[in-house]
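These notes concern the structure reproduced below.
Here the complex is missing one protein chain, while the rest keep their positions.
In order of appearance the chains are A and B, and numbering begins at 1 in each one.
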Amino acid sequence: MLDILRRIVLWGGLALLCLLPMLAEALGEGFYITMMNRVLILALAAMSLNLILGYGGMVSFGHAAYLGIGAYTVGILAYHSDAWFGTESAFIALPAAMLVAAILALAIGAISLRTSGVYFIMITLAFAQMVYFFFVSQQEYGGMDGMQMWSRSDAGPIDLSDNASFYYVVLGLLLVLLYAKYRLVRSRFGLVLRGIRENERRMKALGFPTYRYKLVAFVISGAVAGLAGAMMANLSEFVSPSLLHWTRSGEMMVMVILGGMGTIAGPILGALAFLVLEDVLSEITQHWMIVLGPLLILIVLVARRGLYGLLDPKGEPK
Amino acid sequence: MTLLLFVEQVLNGLQLGVMLFLMAAGMTLVFGIMGLINLAHGSLYMIGAYVAATVQQATGSFLVGLLVALPVAALVGMAVEMIALRRLYPRDHLDQVLATFGLILFFNELVKIVWGPQAYFMAMPDMLSGSVDIIPGIPYPAYRLAIVATGLAVAILLYLLITRTRIGMLIRAGATNREMVNALGVNVDRLYTIVFGLGAALAALAGIMAGPILALEVGMGESILILTFVVVVIGGIGSVRGAFVAALLVGIADTFGRVLLPPAIAEMTIYILMAAILVWRPQGLFPAHA
Partner (left out) sequence: MTPILSISGLAKRFGGVTATDSLSLDILPGEIHAIIGPNGAGKTTLIGQLSGEIAPDAGTIRFKDADITRLPVHRRALRGLARSFQITSVLRGFTACENVMLAVQAHAGHSFRFWQPAATQAALRDPALAMLARVGLAGRADVPAADLAHGEQRQLEIAMALAGRPDLLLLDEPMAGMGPEESARMTGLLAGLKASHSILLVEHDMDAVFRLADRITVLVYGRAIATGTPDAIRADAAVRQAYLGGEA
């Protein structure tokens, strides 16, 4: 019964996602496309975090760093579009954002993964702060105020400045990467990663150099977050240190938990629920955080398995 | 660097260091004993400062503000512990991070509702508003010296409390072996609440002392919270001694970094310091559970 319900929700949701721009157009509510663009990009970011948090058991509290550096990569390349290395082409800027984020994740991961537990949480947070302050002090790129981009990236035949086209690009990226993640967590690599989450000591004793596997997962996760950041920069045509703020990292974690940790569809549900909650609560009161805060505590205390858990009470991580 | 500048910077570094120590001591104790990572520790710092500022405005006395704000913050801390945090002790760190993140959102918004979003300023106590010659002919603000003195005094008191008293014995026992405290037939719930209240009061003290130097604003707790994390991690989680050494180290490094290094790197000094120390000792300088 629940299995059928789950299928309906998942496939129905997917169909709805595909048709959304047309529906929004028909209803004359173009606003929904922008809103859903944000949802999908944050879902991408949450999904990247879910790979290490949900499947790898690495509680990274600094994921905003990769989101932010991805966004800044796009922004800075566009800012220097007159120089030899500058570009507004999406085909260069997006991979570059992923690459830069991956390199950052490699450096931060290499040090942070030497530790575990609370140390790891605090260190990833501290490193993200370091990146935050780095960009705050970059006066050329607007410092604290951030910088405006002239336009969205140039994706050749696809016109990213059209919100509906942009939406389909993001949706396409999200679905492709979701499928990739679906494959990854079932592969040999994914099996090792999940094994490490369950019992790292055991995995070492079996002969796995666990540090290396965690680091690779960490880097993949950082690269995908960088891509999300690049799309975020394109969506708002604006990059600023606020993308790197530590509360962003917290929000991403909330989305993962809200949706259901270690599930494929969870991060999308989580991102959607978070933004809808924000939207609804802020309609009621400008002080909506005063509701969200305790709500979060409540979710942690009683509904640990997230929204996806409601659809799948057996509790097998999918 | 002239001697004058050097001495001044050492004092500035000490001042930041003792503030960080007040924050870190509570956080590291709470973690060491209850196994709780409390992001909302910075909120108690903020609450201390706001309450003290309000009382000071009403009464005109910094001291009264201080004396009211400390117990208020301790009580708020204890109430939060009893209502919510207590349930989180057996949970994993992820749950604790999320729930205390929720607490931060709550307290920040609460302060915004009660005091408004604009920054708030706190006057220095008159007695300490002048300056003192540290070396003949070299003046230094008396208030900042008072902070250093207070911080060091509290550090000594805390040391005596932990090494010489019964409750200190329990705290030490709790930090190394939780079951033992249980076995001693102590009311563990009450011990936890007291430790939490103590940590809250220390955080509030730091916030109150910082009040006249920094502006009071929503989110002030988080900037110091993250520095506190750095201190706790460098010192070794659970170790008060480590927190003291690391707090002074971070205070001095940050202060000198700002004087000696270009701005882009200066902001990152302490994070680089932390990374370097962790590469060398992944469990911090004084690992408590080793």
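We take it that contacts are C-beta pairs under 8 Å (C-beta built on N, C-alpha and C of every residue); 3 or more make two chains touch, one makes a residue touch a chain.
Keep in mind it's a predicted model, so treat the numbers as computed, not measured.
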Could you tell me which displayed chains border the chain that was left out of the figure? A
Considering the complete complex, of A:Pro21, A:Gly62, A:Gly109 or A:Gly190, the missing chain is touched by A:Gly190
One chain is left out of this view; which of A:Gly30, A:Gly117 or A:Pro209 touches it in the full complex? A:Pro209
Quickly run down the residues of chain A that touch the omitted chain. 183-184, 186-192, 194-195, 198-199, 201-210, 213, 216, 317
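Keep this in mind: only the chains that are shown with their structure count from here on.
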Interfacial residue positions of chain A with respect to chain B in the complex: 53, 59, 61, 111, 114-115, 117-119, 121-123, 125-127, 129-130, 133-134, 136-138, 246-247, 250, 253-254, 257, 287, 289-290, 292-297, 299-301, 304
List the residues on chain B that touch chain A in their complex, please. 31, 37, 84, 87-88, 91, 93-95, 97-99, 101-110, 112-113, 222, 226, 229-230, 232-233, 237, 263-264, 267-268, 271-272, 274-275, 278-279, 282-284
